[in-house]
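What follows is a single structure, and I will ask about it in a moment.
Every protein chain except one is present and positioned as in the full complex.
So, subunit A:
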Amino acid sequence: MAVCIAVIAKENYPLYIRSVPIQNELKFHYTVHTSLDVVEEKISAVGKAMADQRELYLGLLYPTEDYKVYPSHMIIVYYTPVCMFFLLIENILLYRHTRYGCVTNSKVKFVIVADSSNTSLRDNEIRSMFRKLHNSFTDVMCNPFYNPGDTIQSKAFDSMVSAMMVQAS
């Protein structure tokens, strides 16, 4: 379930960023920003280490786990002579947001933040999502009314991203 999709330019500023649950938008912006560091690391590592493996698809960047802890009630236990508090923790909601990255040859990065709480998305599905993103981005790039470096305002691109966010959920 893709919750946030971002396209980031060569100079590391966002060309397009959209997330599905509108209330947590800032958190997703922050998430994408932090994944950029991981992307940079992977790019530079590939350059030095193996010259053969020059994959554009970077794969799983790193999973995060956001714990939302809701204490229901406190139990005070008298255990003479010490008294301890036990916080009965119920309703631990685990949001596992996994980020996937992909770099193009023109150093434009795509980041997808997916919520894999229900089903873990297979590698192939993520790859096909990136392929679709890359194709639409190429179409935007070839549009003569688009100046490279501007934010993407193409309706076709918007509808493709919406379809991807809805379909995967």
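Everything below uses one rule, namely that a contact is a pair of C-beta atoms (placed from the backbone, for glycine too) under 8 Å apart; a residue touches a chain by one contact, two chains touch by 3 or more; residues count from 1.
Everything below uses one rule, namely that contacts and distances are computed from a predicted model.
When the unshown chain is looked up in UniProt, the name that turns up among "RNA polymerase I-specific transcription initiation factor RRN3", "Transcriptional adapter 3 isoform X3", "Trafficking protein particle complex subunit 6B" or "Rab proteins geranylgeranyltransferase" is "Trafficking protein particle complex subunit 6B". Even with one chain removed from view, subunit A keeps its contact list with that chain: residues 10, 46, 51, 54-56, 103-107, 134-135, 137-138, 141-142, 144, 148.
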